[in-house]
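Removed from the display is one protein chain of the complex; every other protein chain stays in position.
And now, subunit A:
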Amino acid sequence: MSAEPVLEIKNLNVDYGLGDQAVRAVRDVSLTLHRGEVLGLAGESGSGKSTLAYGLTRLLPPPGVITGGEVIYHPEKGDAYDVLGLSDKGLRDFRWAETAIVFQGAMNSLNPVHKISTQLTDVLAAHEPKMSAHSRTARAREMLKLVGISADRMDAYPHQLSGGMRQRVMIGMALILQPQVVIMDEPTTALDVVMQRQILGQLIELRERLGFSVIFITHDLSLLVEFSNRIAIMYGGRIVEEAQAATLYKDSLHPYSAGLLGSFPALRGPRRELTGIPGSPPDLKGMPSGCSFHPRCPKAFDPCADTIPILGHPETPDGSVRTVACWLHPASASLKEPVS
């Protein structure tokens, strides 16, 4: 895997609402997606993972506002640019052609009144106006075949397809312009477990063939451990730990990651007791002081309640980069001003 970045998120902040009433959903998040990698983003509901995805494509529904940061995109050819600084026209061209999204709601992502073919080809019509109608249809058929749907479903309406088929159509649609980055926002949440594996397996296979990068957002850490190269854990709008998938699974440093990993059973290996994380996700309106996880943390001690730990870089045996924001690993963390 090359270490060349394709998408760099730098200090991204996203608020819902303005002024004092604003809810800070994503705080100071920095992440780098490398070419060809699958980056997993995990966290409980309300941890800001979807907001992050919407934020970096500027699709935030009102009253969401990006209050700071940069999203640097490195196209295959040409210079890198900041997505947040694009004009409306530039943004329209960037969307889907460079970064496509597979959304959470597989069932509602397709327009109920248009045929599948119409919805596949209108992307092509918008981005490649010179393409002939005939070759557009041919391309749409090709994409359906790629995701394992027979081409005679082209004229079907969304309600005539099952949930799994619809999500596959969405994946085919996401890949139709051969984007560099595909963001998967809980793509399989609405599907049953069998269908989940089938679709994810297919996606990974397609990724190997077509070479795009994936940001895979889910609350299901077990899926990430299996399907992603690197995992970032979000809590209360911040990234609390980031590491190679295997490293994180075997040796998580942040107590929250450990809690998440302890909440699902492993299929192999010794039997262990399942433990949940006590308490509930923090209210984004009234964040706890210091480390936002400290009220629920079994290992909380003195500095946790007062000071926010920043991301540090602990040593790893294999030399890969990993970060964690926790006072348990003070060697890696440096002090930050107390936040009132």
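Things to note:
Rule of thumb we're sticking to: a contact is a pair of C-beta atoms (placed from the backbone, for glycine too) under 8 Å apart; a residue touches a chain by one contact, two chains touch by 3 or more; residues count from 1.
One rule holds in what follows: contacts and distances are computed from a predicted model.
Within the choices "Aspartyl/glutamyl-tRNA(Asn/Gln) amidotransferase subunit C", "Aromatic-ring-hydroxylating dioxygenase subunit beta", "Sarcosine oxidase subunit delta" or "Peptide ABC transporter permease", the name that UniProt assigns to the complex's undisplayed chain is "Peptide ABC transporter permease".
Contact with the chain that does not appear here is found for just one residue of A:32, A:57 or A:180, A:57.
Contact with the undisplayed chain is limited, among A:114, A:250 or A:285, to A:114. Among A:135, A:160, A:178 or A:280, only A:160 touches the chain left out of the display. Note on the undisplayed chain: of the listed residues A:73, A:103 or A:327, the one touching it is A:103.
Mapped onto subunit A, contacts with the missing chain fall at residues 57, 59, 61, 91-97, 100-101, 103-105, 108-115, 122-123, 126-127, 157, 159-160, 170, 173.
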